[in-house]
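All protein chains but one are shown at their positions in the complex.
Let's look at chain A:
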Amino acid sequence: MSHLKDDSGAKLGMWLFLFTELLLFGGLFLLYSAYLSRYPHDFSSAGRQLNVVFGTINTVVLLTSSLFVAMAVTAVQRGEPRRTLWLLGGTILCAAIFMAIKYVEWSTKILHGIYPNSPHLAAGPPGESVFFSLYFMTTGIHGLHVLIGATLLAWVGAKVKRGAVHSGDYILLENGALYWHLVDLIWIFIFPLYYLIL
């Protein structure tokens, strides 16, 4: 019974958890759509102030990291712990690059007086203030998820190194990778909504 290891059960639990994460961001996307329909012009002028180059690079970085983590799962299945560790390291490196670019992006905005409750935004049209509040909340919570995901993968990596996660038992790495794909997936929605379509 429950003392037997149930990998399918563990994966089912992880999928359900990812579902709740999607819904968490769903609330923010809901606000985005409601306010977009109310302030289409303000959103469009605010959206053009975001740096598409930064956004694009970050998208490529995250997609690459997802590729690395998928390859890490294959590597551990084949019984290649060293390669698994390298690939996990690559994923975490991508996460660091993503966060570094995000940092530059955020600090440029803050330097220009664009942050929640800033006098600059208060003086401008209301839709822009709403847009940037949503932008900081959404990318902020997403960034938090990047940090959590990277920590999770580092923890799994330590287990790979100790031999606790291996070709016979790799559900932890699989679930960690699923979580990482979620982080990637949410960015795939954020990127067009905030950087491209406006």
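As a working rule, a residue touches a chain if its C-beta (ideal position, glycine included) is under 8 Å from a C-beta of that chain, and two chains touch if they have at least 3 such contacts; residues count from 1.
Assume contacts and distances are computed from a predicted model.
Asks: Looking at UniProt, which of "Cytochrome c oxidase subunit 1", "F420-dependent methylene-tetrahydromethanopterin reductase", "Peptide/nickel transport system substrate-binding protein" or "ABC transporter permease" names the chain we cannot see?
Replies: Of the names offered in "Cytochrome c oxidase subunit 1", "F420-dependent methylene-tetrahydromethanopterin reductase", "Peptide/nickel transport system substrate-binding protein" or "ABC transporter permease", the one UniProt assigns to the missing chain is "Cytochrome c oxidase subunit 1".
Asks: Which residue from A:24, A:53 or A:197 sits in contact with the chain not drawn here?
Replies: Result: among the candidates, A:24 touches the missing chain.
Asks: Identify the residue among A:127, A:149 or A:176 that touches the chain left out of the display.
Replies: Looking across A:127, A:149 or A:176, the contact with the absent chain belongs to A:127.
Asks: What residue numbers in chain A mark contact with the hidden partner chain?
Replies: 1-3, 6, 8-10, 12-13, 16-17, 19-21, 23-28, 30-31, 34-35, 38-39, 42, 116-117, 121-122, 125-130, 133-134, 136-137, 141
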